[in-house]
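One structure is given here, and the rest of the page talks about it.
Complex shown without one protein chain; remaining protein chains in place.
So, chain A:
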Amino acid sequence: MASYIVRRLLGLIPTLFVITVIVFLLMHAMPGNAFMALVYNPKVKDPAALIARLEAQNGLNQPLYIQYFDWLRNVFQGNLGMSQSLNEPVSQAIGQALPNTLLLAVTAEVIILLVSIPIGVLQANRANKGFDITTSFIAVLFYSIPGFVFALILLLFFSFKWNILPSTGTVTPGVSYSGSLGDHIIHLVLPAMALALPSLAYYTRLTRGNTLQVIVADFVRTAKAKGLRTPRILFRHVLRNAIIPLVTQFGFDIGGLFGGAIILEEIFTWPGMGELSINATLSHDYPLILGSTLVFAVTVLIGNLIADILLAVSDPRIRYD
């Protein structure tokens, strides 16, 4: 397994290289750069000279391949460059944003797993009965509604109408409890729910389907014959087998949740990687675009790797060596 992980990690390098080259070329194919807007300040006596100086300072007057390899060399030295729009190191901007996105994605994933797995198992156990039909209908309904619609509905009721949960940010500024655990949690509820609800429905359906396949297996019948209680059979024996596809899906979803968080972060003004990436793209902030792309790419690739590893851990029949 260890050698497999090392091989997979080494395999990430060419993939990342290709991703960054593509993003770099696409980024430079867009006309203009972060300094172009200075032209629109009529007080600046010689905007062309100012822009030329800023471009030279940031290496934008160099041929593209030199710019790319300069960036790559700096990355290997742990330097992602300076954000041209924020005027601060890219690593610092990402360092502030990444934990927020991770917190949001992990919380959403926890909500998904804690809610969907028990419901899915119970649905399978009571297949085609009232509980199954009702919760399946709700699950399909949730699955068909995009996260940003949930976001707006949740905001409308919980924040705007009832004013019991904040609409934006991760902490309440200017109060004594600012930044406390409780403060963080109340800010996390709405965006995490909006991110979790559509996936929650999907996971519920997945768990139900897998459980229905396992529940008719011989070992389940044997367990019943031995007189084991239904909850024990379901959550100890059936679930361990039914959960394997979910574990794989969990790994793949890490990247998916990162992507899904982009729109929701914008709506909830959640200062994460999504908002950072959008602002970087809109302002043509090349170092920040590349830095955030790198983080997204690494997250998706690592997510896939985790999925493979979890699959091997949860299913003894799978061996990578």
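Rule of thumb we're sticking to: a residue touches a chain if its C-beta (ideal position, glycine included) is under 8 Å from a C-beta of that chain, and two chains touch if they have at least 3 such contacts; residues count from 1.
Note that in this section contacts and distances are computed from a predicted model.
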Omitted chain, identified by the protein name its UniProt record gives, among "MFS transporter", "Putative NADH:ubiquinone oxidoreductase, subunit RnfB", "Sigma-70 family RNA polymerase sigma factor" or "Solute-binding protein family 5 domain-containing protein": "Solute-binding protein family 5 domain-containing protein"
Quick one: say which of A:G78, A:G130, A:P173 or A:G227 touches the chain that got left out. A:P173
Specify the residue from the set A:L80, A:L104, A:L155 or A:A201 that touches the hidden chain. A:L155
Selected from A:R53, A:R73 or A:R229 as touching the chain missing from the view: A:R53
Please pick, from A:S180, A:T230 or A:T269, the residue that touches the omitted chain in the full complex. A:T269
From the list A:G32, A:P146 or A:P231, which touches the chain that is not on show? A:G32
Positions on chain A where the hidden chain makes contact: 30-33, 36-48, 50, 53, 57, 83, 85-88, 96-97, 155-156, 159-161, 163, 166-171, 173-174, 178-179, 266-269, 271, 275-276, 279, 284
